[in-house]
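This is the structure I have questions about; it appears just below.
Only a single protein chain was left out; the remaining protein chains are all shown in position.
Up next is chain A:
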Amino acid sequence: MTLAATFLAAEGESPLIPHAYELVVGSFAFLVVFLVVGKILTPRIQKTLAERTEAIEGGIKKAEDAQAEAQRTLEQYRAQLAEARQEAARLREEAREQGAAIKAELREEAQAEARRIIEAAHAQIEADRQQAFTQLRGEIGRLSTELASRIVGESLEDEARQRRIVDRFLEELEGRPEAVR
């Protein structure tokens, strides 16, 4: 007995002929599934998936925005830092210039002062010298007059006598050191 023969022997009604009640049950089952799964549930999951896509895209957008913001802030800080460095350099330069200027000025002043002091000293010396000279001149005149009167008073007889008078005069002079100072 072959398999095909068994098939033919066992065949009551063709499996290709549908049972009417199964068509009804199948339609009903499909309709219920379509209403519940298709009409009620599928829109929900579609909505959720769309929301998820949106959320992810939104998240990416937000992250990008934050990154751009951070980048901008960084640029700003860098610019500020560069500016501050420049400012500091400028201030340093200015301070150095000012310092140099002050130093030069002080040196100038000191030199002027020194010159002034030297000049004052010179003037003082000159004045002293002038005074001494004037004094000396008066003294010399007076002494000369005195000497002359003495010489004349002693009636200039001889040379020996005159020499003696002069020597005495000179000794007297030496006895008054304050006169020639």
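Keep in mind that, in the parts below, a residue touches a chain if its C-beta (ideal position, glycine included) is under 8 Å from a C-beta of that chain, and two chains touch if they have at least 3 such contacts; residues count from 1.
Note that contacts and distances are computed from a predicted model.
A chain of this complex does not appear here, and its UniProt-recorded name among "Sulfate ABC transporter ATP-binding protein", "Urea transport system permease protein", "NADH-quinone oxidoreductase subunit F" or "ATP synthase subunit a" is "ATP synthase subunit a".
For the options A:48, A:80 or A:162, the residue in contact with the chain missing from this view is A:48. Summarising the interface, chain A meets the missing chain with residues 3, 6-7, 9-13, 15-23, 25-30, 32-34, 36-39, 41-49, 51-52, 55.
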